[in-house]
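One chain of protein is taken out of this complex; the other chains stay put.
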Amino acid sequence: MTAFVPPEIDWAALTPILIVLGTAVLMVLIEAFVPTRVRRAVQTVLAVVALGGALVAVAWRWGVVQSQGGSELVGGALLEDGPALFTQGVLLLLSFAGVLIIADRYQGEDAFAPTGAAIPGSTYEEEARRAGLVQTEVFPLTMFAVGGMLVFPAAGDLLTMFIALEVLSLPLYLLSGLSRRRRLLSQEASLKYFLLGAFSSAFFLMGMALLYGYSGSIRLSEIAKAVPAMAGMDSLLLAGVVLVIVGLLFKVGAVPFHAWVPDVYQGAPTPITGFMAACTKVAAFGALLRFVYVVTPGLTWDLSAFLWGIAILTMVVGTVLAIVQTDMKRTLAYSSIAHAGFVLLGIIALDVRGISSVLFYLLAYGLATIGAFGLVALVRERDAEGNITGEASHLSQWAGLGRRSPVLSVCFALFLLSFAGIPLTAGFIGKFAVFSAAIAGGAWPLVVIAVLASAAAAFFYVRIIVLMFFTEPATTADGRETTVVAGEGLTTVAVLLCAVGTVLLGVLPSPILDLAASAAKFML
Amino acid sequence: MSLVNYLVLSGILFSIGAVTVLVRRNAIVAFMGVELMLNAANLTFVTFARMHGELQGQVIAFFVMVVAATEVVIGLAIIVSIFRTRGSASIDDVNLLKS
Amino acid sequence: MTNPYIPILIMGGLALLLGVGGLAASAVIGPKRYNKVKVDAYECGIQPTPHAVGMGRFPIKYYLVAMTFIIFDIEVVFLYPWAVAFSELAVFGLVAMMGFLFLITVPFVYEWRRGGLDWD
Partner (left out) sequence: MDTLNLSWLLIAIPLASAGVLLVLGRRVDRWGHWLGVLASAASAAGAIAMLVELLGRGAADRSVGVHLFRWIPAGDLNVDAGLLVDPLSLTFVLLITFVGTLIHIYAVAYMEHDTDRRRFFAYLNLFVAAMLVLVLADSYALLFLGWEGVGLASYLLIGFWNYRSDYAVAAKKAFVMNRVGDMGMLVAMMALFATFGSVNYETVFAAAEGTNQGVLTLVGLMLLVGACGKSAQFPLQAWLGDAMAGPTPVSALIHAATMVTAGVYLIVRSGPIFEGAPTAQLVVVIIGAITLLFGAIIGCAKDDLKKALAASTMSQIGYMILAAGLGPIGYAFAIFHLVTHGFFKAGMFLGAGSVMHGMGEEVDMRRFGGLRRYMKVTYATFAFGWLAILGVPPFSGFWSKDKIIEAAFVGEGWRPLVFGSVALLGAGITAFYMSRLFFMTFHGEKRWNDGHSSTPDTAIARTPVQHPHESPRLMTVPMIVLAVGSVALGGLLSIGGVFTSWLEPVTGVVGDHEPVLPVWLLMTLTLAVVVVGLVLAWRQYAASSVPVIALAGSVLTRAARKDLYQDEVNDGLLVQPGQYLTRSLVYGDRQVIDGAVGGLGRVMVRLGDVTRRLQTGYVRSYAATMTIGLVALVAVVLATRI
């Protein structure tokens, strides 16, 4: 036995993660000790400050890494390099907007059930609602999820990656089940997400075990070193790699591991859906990017058919199914699957440009996603008595919205155009960058399919725009109609942030593209 | 005894777990299937640790156990709340969400 | 020296015989007169809580206690190897374990403040 040597811990480099996770722990204590009345205000302020602070810390570390190069932290469990910091920055920015939307309330009601444990429709629940109980646990849960997401793309070994995966997933399973309205759907989403998530993390773990068996290490760089050896155990290696990738593909919602996406996105509280759709995807793609670029370059030939098939399936199935949806959240869910397919193009490219294009695409996609779901949360039903009830998520309820709430509709149209990849929006630049990276990587047949898919996808985005601006509002028999609520202004701030970002990245993408390009180097 | 036998065993356990998820209707049983899969992975880790003559695999097994336990906590919370709502823990009853 | 596993095998055989034998004997010779109390769930001598379905209320307390137990059970997974290698790990190990224990305590405090530990 060798003597134990304590690992060097570079606390400075850990600041962003420590700020977020520390705040999360602090928030649990606040839940325990701070009186109910002020809890929500305290938690909101704390969340916003912590995420902002972490963002500043990431910017600071970015400067350090640019001048001194990346480094291993905590004995190699975490890595600090360009892609990790860029992804973390994107994550913090997006979760900043996400938290604002999560915190927003309308007429004193936020999007979450006052008592998650109460039976839906029971008198107990009704009493809790009248008493004005608030589920402020949402904030620490979100912060824990963000903490997991920050670690995920920076993980230097598979164990850290696995733990981060669980730390980000477990709070999300719970958050999905906390919707204030349509409790049954929400609980169902939670159960589905949980069971399938646990199922896929078992795959991930098994893959990790096989890779450990193959290389004798769970460190990504060690595994990469062992790849060329192939000492008669190549099936161990290949099966392990496939299993790990499948576990990650589940999180990004790639076909055929996508089935949970529409159900969970529809059932979860809309602010959480936005947060989850944007941030989980960013984090998981960050990790996937690292795994594929660090471990598998020696396996390109073996994996290309596999990844190509997944990418094609994902783009086609996502696009085709999005077209037939009649629910806004489901439509956006399928569109997010299709986008996962587009991002996969950049990953398949296996090229420096692939990394930077994926990073940029994730930012563009995340901004539009958070913004779009934030707006979906504001469009509500109003019954005959004038009470505001749940979200008006059926597509037909969005008809004619352009005339009644032009600003909201224009913002929503902007996000849709960004999804569709129309020039002058961030989405266009993102698609452009990813496609050209894929072409440079020799994957031009994929690009042809991607172009066709995005052409077909534009159909349903445009359909929604047509619906909002050029269709007469439908009237229902029972006097229900669609209305837009204002909230407390937090959503407005978040959506404006996203909208400005989307336009800015579309018009002047160069600074961010340069930034992403300078990030595009993985530490081995 | 060859270490390969342990690997075969863990493979069998893993498959049993996966099949349990696929065929059992009760959410708790399905979840037990997942736990079985995690433990199969644990067995693999420990076997490989033995094979490579080091301890890392065993340490990983500890971590996995902790993760499995937290999964149990969260999973049971979700399953219990659904059970209380519907009076059933069958995962075939939860299909309101579909296309 | 014969195979050391043979005594264990014999031991196991005996255990099996006793267990199966007892069950078989009671099934064969025992009287079978059931009443409501006999077929009721056994809950450590206290009044069994009504069944969830139909009654509307579910004894969530058992669930909470079980969860708390699992958390502390898991704590030991790390405490035990740490204790074994305590001297070797020295200060680093101590600080790390204290941090871990602190983090475990935080949700415990939360549960306590929120009334998760009150039985009634």
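To keep things simple, chains are lettered A, B and C as they appear, and every chain counts its residues starting from 1.
Convention: a contact is a pair of C-beta atoms (placed from the backbone, for glycine too) under 8 Å apart; a residue touches a chain by one contact, two chains touch by 3 or more.
Worth saying up front: this structure is predicted, and the values here are computed from it rather than measured.
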Where the missing chain makes contact, among the chains that are shown: A, B
Which of A:Thr87, A:Thr142, A:Ser200 or A:Thr491 contacts the chain that the document leaves out: A:Ser200
Residue touching the undisplayed chain, where the options are B:Val21, B:Leu38, B:Ala61 or B:Val80: B:Val21
Per the touch definition above, residue among A:Leu79, A:Ala399 or A:Leu416 touching the missing chain: A:Ala399
Residue among A:Val451, A:Ala486 or A:Val500 touching the omitted chain: A:Val451
Residues belonging to chain A that touch the chain removed from view: 191-192, 195-196, 199-200, 203, 234-235, 238-239, 241-243, 246, 250, 255-257, 259-260, 262-263, 301-303, 305-306, 309-310, 317, 319-324, 326, 352-353, 357, 395-396, 399, 403, 422-424, 429, 432-433, 435-437, 439-440, 444, 447-448, 451-452, 455-456, 458-460, 462-463, 466-467, 469-472, 474, 509-510, 513-514, 517
Missing-chain contacts mapped onto chain B: 18, 21-23, 25, 30, 91-92, 94-99
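Heads up, the rule we're going with is that only the chains that are shown with their structure count from here on.
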Chain centre separation in whole Å, for chain B relative to chain A (CA means): 25
Rounded Å distance between chain B and chain C, as computed from the means of their C-alpha atoms: 19
Contacts with 2+ other chains: residues of chain C: 60
Residues of chain B touching at least two other chains: 70, 77, 84
Contacting residues of chain B [partner chain C, same complex]: 59, 62, 65-66, 69-70, 72-73, 76-77, 80, 83-84, 87
Chain A residues within the chain B interface of the complex: 116-117, 119-120, 159, 162-163, 166, 170, 173-174, 177, 183-185, 187-192, 194-195, 198-199, 202-203, 205-206, 208-210, 212-213, 216-218, 262-263, 266-267, 321, 324-325, 330
Interface residues, chain A side, partner chain C - complex: 3-4, 6, 25, 28-29, 31-33, 117, 119, 122
